[in-house]
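Sharing a structure here in structure tokens format.
One protein chain is absent from this view; the other protein chains keep their places.
Order of writing sets the chain letters: A, B, C and D. Residues in each chain are counted from 1.
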Amino acid sequence: MTAGNPTLPRRAAPAPDRTWMLVLIFLVTSALLLVSHNNDLLGNLGGLGTVLHNPIVEAVVVSLFLANVLFAYLWRAAPWAKALVGLGSLLLVLPWAGQEDTSLLDLSIQIMIFAALALGLNIVVGLAGLLDLGYVAFFAVGAYTWGIFASPRFSEVLRYYGQNPGATNAGTLALGLFLTAVTAASMIAIRRRVARPTRASTWSFALASLGLVVGLILTGRALLVLNAFRAQGLATGLDANFFWLFLALSVLAAAVVGVLIGLPVLRLKGDYLAIITLGLGEVIRVLANNLGLYTAGSQGITPIKSAAVPWFDRLAGALGFQPDQYYLLFLYVVVLVMIALILTVNIRLDRSRIGRAWIAIRDDEVAAQAMGVPLVQTKLIAFATGASFAGAMGMIFAAKQTFISPESFNLFQSIGVLSMVILGGMGSFPGVILGAAVVTLLNLRILPGLGEATANIPWIPQQVNPGQLQRLVFGVILVASMLLRPEGLLPNRRRTLELHQDEDQEDDSVLGHGPALTAAGGSDVYSPGLAPEKEDERAGGVQ
Amino acid sequence: MDLATLLPFIVNVIVGGLVLGFVYAIIALGYTMVYGVLQLINFAHSEVFVTGAIVGYEVFRVLAPNPMNGYLKLLLALLAAMTVSGVLNVLIERLAYRPLRNAPRLVPLITAIGVSLILQDVLRVIEGFQGRFDLTYILPESFGTRFCAAQSSCAALGNVLRTIGIDLQVKDVILIVVALLSLGGLNYLVNRTRLGKAIRAVAQDRVTAGLMGIDADRMISMTFLIGGALGGISGVLFGLKVGTVNAYSGFDPGIVAFTAAVLGGIGSIPGAVLGGLVLGVIQNLIGVTNIFGQILGSANLQAIDASYQRIGAFLVLVLILIFKPTGLLGKSNVEKV
Amino acid sequence: MPEQVMVASSGQAVRTAETPMLELSDVHTYYGHIHALKGLNMTVNPGEIVALIGGNGAGKTTTLRTISGMMKPKVGSVIYEGQNITGLPAHTIMQRGISHVPEGRRIFAQLSVRENLEVGAYTVTDRRVIEERVQEAFALFPRLKEREGQLGGTMSGGEQQMLAIARALMVNPRLLLLDEPSMGLSPLFVEAIFDIIERLNKERGTTILLVEQNASMALAIANRAYVLQTGEIRLSGPAEQIAQDESVRKAYLGDE
Amino acid sequence: QTTVKIATLSPLSGGQSDLGTQIRNGAQLAVNEYKPLFKKIGLDLQLVAYDDQADPATGTAQARKIASDRQILAVVGTLNSGVAIPSSAALAPSHVAMVSPANTANQVTDRGLSNMNRIVARDDAQGPAGANFIARTLKAKKVYILNDKTAYGEGLAKEVEKALKADGVQVVANEGTEEKSDFSSIIAKIKLQRPDAVYFGGIYNQVGVFIKQLREAGINAPVIGGDGLDSSELATIAGQGANDIYFTTVAAPIEALPAAKVFATSFKQTFNDNAQGFGAFGYDAAKVVLQGILDAARANGNKAPSRMQVETAIRKGNFTGLLSGNVTFNSVGDRKSATLYVMNVQGGKYKLATTVPVKPARQ
């Protein structure tokens, strides 16, 4: 079932050293990648060129090339070789090939965006065990945070407020700021002072938060009205140099929305949470669709800027990139760095008090609480952390697309990210990254390649041409891989420990309650002694 | 606007919501049954239900030239849809969920999504071979007529209904009757029969149910059969109500129906029905909020139109669950530790 | 099926003591790579009470699970009434007249007390018989009658234990597997439970395989006993003899 | 022999796949037709179909994929404006010309990309045409506007609303709805407000169901829409209610144009499927593309032209004999002039109500 999986704890003999194999494969696939994405070269290669040009072959080459990084991670090899292959692939060969074929850059960015999303969702679902089906909402928040300000939309908004200032003036700004400060301060004060919430403290806290919202709205509105005269000058949106500031803001905004959504709903259990998050995800999308002034509704926002980094552009130019490729290359590098960051944050959180608390909650809420883990707060941290990653990626997505509209943030995207997490291996960081890569590759390369290659084969009837059966093929792959590797492609250490306990177990009935069931939301835990009955987790049964 | 026009309007909106709610309710039952035994959100149920709708379409299409009684056709369509959807659901369970009985809960969820994608394209291909995509029900003429139309013997009743704004077509009434019958049948089956009790036992603890002599696998199959048959019924009802389906039409009503199941308290049969009805009515009421806004002269309310229907319903769901975390009729299990 | 159970319960005399009712030979059972039973051999004769004692993790529960089909042995066979039931699914084994009160009680948390009992009688089709047995159970455990409508999951630990035992009795089994029936019961009730076990055995002729931590009481009512240690039988023989055994007294009876 | 390719970019899987497949198939017919012509000058013509899944990100990725295949000289696509906008931007640097068979949103060409063209009418042309028809021909005083909350439907509805208001017609609502199966609350409102006409910016399979339910509720006010309704399925779905429906489209009615009839039969023959409006648009768009390439190739001495040459040939060309009339593009890729046909569905039958010439503001 899991042959060749290096994370298996029971593996006795150490894996053979594969340094040379790794380097060899790296060289071969790099060569193939570079050749197959160079039209001029291909033209001169004759028969081989035709083969390499075949969309399926091409898709395979890309996948194999990306697999390099995976091999570098998995195989036992000399550190220099790992570094060479990992960094060489990502920093050298890929951008180089992308120079000829920007779709490679687009693909890699997209893979990494999804990988980051999957890492974020993994915290929520894989570690904390909260099923979130509306995760894409945070992605949308990030995308719109940048999209609105770095596009002509911003001047539209300003113009609108210029024309409809209402009773807003400098006084409003002062009032707004004052209100914000006072309420925020009192909220903090209430939090600090009151250990045991009384009715009065709860109400005053609620009142203060209401005041805070009003204050923020007033401030925002006043700022907009007061700056309305700038509309002309900002016809294409804020200066691209704000990119970095907004990267922080997107993270913040998504985290705040995460907390706002999380606060009321995180008390809910299991699939009640799932359906509510699904609903709230839709709410965000519909709001984006309806708040035309800010989001341009269904028409979408375009063009959206990317960052302006002159030295980077000069560097890219010197390396032979075309000016229209600068921003892609730039985003590629940014997203690469972001992934590294996000991964670090993930790993560090996982191996900390917070990570332990998440897993404890996932395993047994009551016991976790009894051990001093505050449920809502801990879940909120998971929610907000996951959300913030999505926020950052949303912004990069907006910059990459130069266009965003609500249809990019529908339920399918949430489900897609979830399937990446599960397919890769819930709770396992390399796993979910791999899951993201596999799903994205399938969707953007392999399946289209398959369709393209078979499109003109006469004996395949129109109706069953793989080119238009991508859902079916994807579905089959999804089902098959789950049946073959229920623990995911690169399972989490914990889960491997659990599942392999039961490996030789022939009768699965006992395992019906076995440890394997303690997935998100949890189920009974079967211990050799008393089985703790967690009635409330089995949400009802048929009544 | 005066009361004489407003009252029938409101009644109309509510009744429309209820009729729709019945369709949601029956779909929701299919979700809730499966959820009840496996704690699995059966994403493929929406396609099971569409399969029923398509089977129903085919029956009506094939029988269209046949002069037989319309109700007989409906009966045949229902039976055919129940059978096909039921068997399909059982097959899905066998192939895609059973092997994963002991995997983490989210794993079958993903295969369910996979199965859902597969079925969508399979259904499209099947109809596509005949050059069809959108399938429009060919219903007997009589179904489209108004309920208790002037010439029939119950004209008086019809007139009374219409005066207060209840303007139903024969097919709406059929829909309600079929829905109520299936609901009653299911309720009896689950709560009154040995089979029902066994299913509930399996739902809670498969292993221990085995110790009671209950074949858990068979019970799970039975549940999928029943759930699938309900999917078939709801498919035909959907076809009756909406008139047109295609391979992809399941997703939307599927989500709403699952929401209904959750709203009512997932796993609860009366809950699913109540949830469906409440959601249907709420959706419709939110859809007409702007009219009330006009009457009340509130600009904010006026902005809330049909585009908020769906999310309005979700927000109501949030509110209800905040106050009743296990849904309207879900048992609030105080945990015994 | 249920008919068989009925007939059999009244017809224990048919079987002779020579043919064992239950026979385990060379049974090996695993949890993943954990080897829990290592070649177990044991027999239970009709009409007997056999006690199975041993320390934590010795494999007592695993033995019962292997018999009732909750687990499959990797090697070895389980013969019940002359038929090989090794590896059969639990529900078919149960239909042959074996009831198992599992470790941890495993009450159906969302079913009421009465429904729990009715599900216990799943293989009985006659409604009247079911009702009779429910009343019998209520007579044995009045607390259950008081709480007829309460959800199983909200019962206290001891109440659940009563329910679990009552539930297993609903089919009037020929062989009853009891896994620590006294766990969590008040002293008064522990005595009551042992009383009930003895009465079942005497009055109905139910054969009983009893796993108990309360070894002295178990040995007091048992005919024979096996001592299990790390998956193997260490000792077996008549109960009185086992109770006298020095090592047993030291290890399990807490004698200094 | 050199291979030259054109690509289609449209949803081939998922809920909008029938429309996307129509576009692909329409283009395929055109390719089949042009193959011999290309052969004559020594070029092997091929069509490659890309699936954008109606998703902007997927569309962009596929567009970049297209850009990397230098044999592909131009693209027919997309179905959704939301996909067209980023995809055309991604194609622009490599000068891959795009001719859209469906995208009506103003922004599609307003960005002034050199590669983006379309054969359908802009929202701000089609909308006013529909509005004028409502105001002048139907003489409606009070109109209820609906839209499907997509870039297409909402954009169109907004233009209709603007034009109607300019004409002094009362607009009781401009309401969006994503609902596809039950319109009871909207219909109740319509019943309450008694408009003289209903405009629905949307696609036939949603609007058809709406009309059916509207008529069943006993409302007979005419329903008007845009080219999203151009499908024979509309009447089938609306069933008994397929009366007093009007829609604007650039595709000539089959009866009016012999070529349209030929197209319809060969479409049916080749794909065992009835041609819908988008099939015709796909066909037309592909013909524009192919003629453009052919012209460029001829100018290039019968050698495969460069993308830039194709881009210019399309933008500057004059294409005749299409199902939607003659096509010439203005500086941003909108048709300099087109005829909008106002079709009328009556008793399930389609007939021409009137024609309206449209011109974009920019020439």
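Operating definition for what follows: contacts are C-beta pairs under 8 Å (C-beta built on N, C-alpha and C of every residue); 3 or more make two chains touch, one makes a residue touch a chain.
Assume contacts and distances are computed from a predicted model.
K.L.:
Which listed name, "Probable oxaloacetate decarboxylase gamma chain", "Dihydroorotate dehydrogenase B (NAD(+)), electron transfer subunit", "ABC transporter ATP-binding protein" or "Hydrogenase expression/formation protein HypE", is the one UniProt assigns to the chain that has been left out?
P.N.:
The chain we cannot see is recorded in UniProt as "ABC transporter ATP-binding protein".
K.L.:
Any idea which of C:Met183, C:Leu210 or C:Ile242 touches the chain not displayed?
P.N.:
C:Met183
K.L.:
Just one of A:Leu249, A:Val345, A:Leu411 or A:Leu483 touches the chain that is missing; which is it?
P.N.:
Spelled out, the listed residue whose C-beta touches the missing chain is A:Val345.
K.L.:
Since one chain isn't shown, list which residues of chain A touch it in the complete complex.
P.N.:
Chain A touches the chain not shown through residues 195-198, 345, 348-349, 352-357, 359-360, 362-364, 366-375, 381, 385, 494-495, 497-498, 501, 515, 518, 525-534.
K.L.:
I need the residue numbers on chain C that touch the omitted chain, in ascending order.
P.N.:
Contacting residues on chain C, toward the hidden partner: 34, 53, 55-57, 104, 143, 154-159, 161-162, 180, 183-191, 213-216, 250-254.
Please note the rule applied: only the chains that are shown with their structure count from here on.
K.L.:
Along the graph of touching chains, what's the shortest path length in steps from chain A to chain B?
P.N.:
Steps on the shortest route: 1.
K.L.:
Can you work out the whole-Å distance between the CA centroids of chain C and chain D?
P.N.:
75
K.L.:
Which integer distance in Å separates the CA centroid of chain B from that of chain D?
P.N.:
So the centroids are 35 Å from each other.
K.L.:
Which chain D residues touch at least two other chains?
P.N.:
13-14, 17, 149, 176, 178, 271-272
K.L.:
Listing for chain C: what residues touch at least two other chains?
P.N.:
Correct list: 69-70, 89-90, 106, 109-110, 151, 153-154.
K.L.:
Help me check something: in the complex, which residues belonging to chain A touch chain B?
P.N.:
125, 131, 264-265, 267-272, 274-276, 278-280, 282-283, 286-287, 289-290, 366, 411, 415, 418-419, 422-423, 426, 461, 463-464, 469, 471-472, 474-479, 482-483, 486-487, 495, 502, 508-514, 516-521, 523-524, 533-536, 538-543
K.L.:
Which positions of chain B touch chain A when the two form their complex?
P.N.:
Where chain B meets chain A, its residues are 32-33, 35-37, 39, 41, 96, 99-111, 113-118, 120-122, 125, 128-129, 190-191, 196, 199-200, 203-207, 210, 216, 223, 255, 258-259, 262, 265-271, 307-308, 310-311, 313-315, 317-318, 321-322, 325-327, 330-331, 333-337.
K.L.:
For chain D, which residues are in contact with chain B within the complex?
P.N.:
13-15, 17-18, 149, 173, 175-182, 184-189, 191-192, 205, 208-209, 212-213, 216-218, 233, 236-237, 239-240, 271-274
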